[in-house]
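Dropping a structure here in structure tokens format, bear with me for questions.
For this view, one protein chain was removed and the others were kept in their places.
For chain A:
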Amino acid sequence: MAVSTIYSTQALNSTHFLTSSPSSTSSSSKQVFFYRRQTNRRFNTIITCAAQQTVVIGLAADSGCGKSTFMRRLTSVFGGAAEPPKGGNPDSNTLISDMTTVICLDDYHSLDRTGRKEKGVTALDPRANDFDLMYEQVKALKSGIAVEKPIYNHVTGLLDAPELIQPPKILVIEGLHPMFDERVRDLLDFSIYLDISNEVKFAWKIQRDMAERGHSLESIKASIEARKPDFDAFIDPQKQYADAVIEVLPTQLIPDDNEGKVLRVRLIMKEGVKYFSPVYLFDEGSTISWIPCGRKLTCSYPGINFNYQPDSYFDNEVSVVEMDGQFDRLDELIYVESHLSNLSTKFYGEVTQQMLKHADFPGSNNGTGLFQTIVGLKIRDLYEQLIANKATAPSEAAKA
């Protein structure tokens, strides 16, 4: 990229405007330096305007597991609605809003549907994906260079003509393999994995597909079973690299519940991640079991259970916040929010407000919506910290 060099001149009381000039060393931000020199006091004021720093977030999950819902919640936290690029391919998978651009990693399939059928590989298999291209383009976008990204058309199963993607402030890459390739993993500022247990996955896919003619219970089951080996081998191991894992399990409040309506959701947050402070309940680092329903709050069956504890997850230190049950009323939601700490909200009730804004999204009445919203706020906090850090670092270094 470009780095600017500071030239000292002998002019008195003048302001010099220097632009960045290309040089052999590379830095990830373009900087503009104002250099002013005064004769009476020998000190230099340097103001830097760092060019846009792109924050890259990775989101991994199997298909049909709530990635789109998460994306919509996330873009809503930052404000604005995310839409496909106007005037482009209508089957584009990309979503663009003011601050965020969401790229679907299916666009980096190296084999289209017929190619995969011939070779007998699924989309989950790394052989069907071009990780080199993925790495190059994510690196370019992170450095502020626009890229021509291929489009994988989910309807036709073909790779369409590429579309131009401008580097956004926040880039979200969502798909099956954001953390699979080590180089791409290193580019991510924050990564999330949606871990849905098999029973819940089955229930959700039934809900999604039973309306579709041609599908039956057996075909849905067969589809899940057939994909399972590849999923376990290639997708599941990514959860050890994630900074936050949202694990969705069947509820423990209702014995033998197999409808998947009430869910037990665990938010597993890695400790020691830069700019990310885990959410906690009452006392950080202790083990808490909390049932908010009682004298102050009345809940309907089956109620709400909360747990918080430090734990170990794939040899990493983590904090786990767990919610089992459903929200029925607004005051339950605000009551719970007021007792959680480190939510990174900008005002009291922000989590509740975000949940209500999207009350029609799936999971708005249980832990999935709650934790997705909280992770969205955490990402916003991370972004703001990163930007503030990048802005102050050069000026601090220059004050010598």
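Note that in this section contacts are C-beta pairs under 8 Å (C-beta built on N, C-alpha and C of every residue); 3 or more make two chains touch, one makes a residue touch a chain; residues count from 1.
Note that in this section contacts and distances are computed from a predicted model.
Colleague: If you look up the hidden chain in UniProt, what protein name do you find among "Trafficking protein particle complex subunit", "AP complex subunit beta", "Calvin cycle protein CP12-2, chloroplastic" or "PRELI/MSF1 domain-containing protein"?
Modeller: Of the names offered in "Trafficking protein particle complex subunit", "AP complex subunit beta", "Calvin cycle protein CP12-2, chloroplastic" or "PRELI/MSF1 domain-containing protein", the one UniProt assigns to the missing chain is "Calvin cycle protein CP12-2, chloroplastic".
Colleague: Just to verify: which one of A:145, A:222, A:330 or A:393 makes contact with the chain not shown?
Modeller: With A:145, A:222, A:330 or A:393 as choices, the missing chain is touched by A:222.
Colleague: Which of these touches the unseen chain: A:88, A:126, A:144 or A:349?
Modeller: Answer from the full complex: A:88 touches the omitted chain.
Colleague: If the hidden chain were put back, which of A:130, A:181, A:209 or A:271 would touch it?
Modeller: If we include the chain that is not displayed, A:209 is the one touching it.
Colleague: Name every residue on chain A in touch with the hidden partner chain.
Modeller: Within chain A, the residues touching the omitted chain are 63-64, 68, 86-91, 113, 116-117, 119-124, 153-158, 160-164, 205, 208-209, 211-215, 219, 222-223, 226-227, 229-230.
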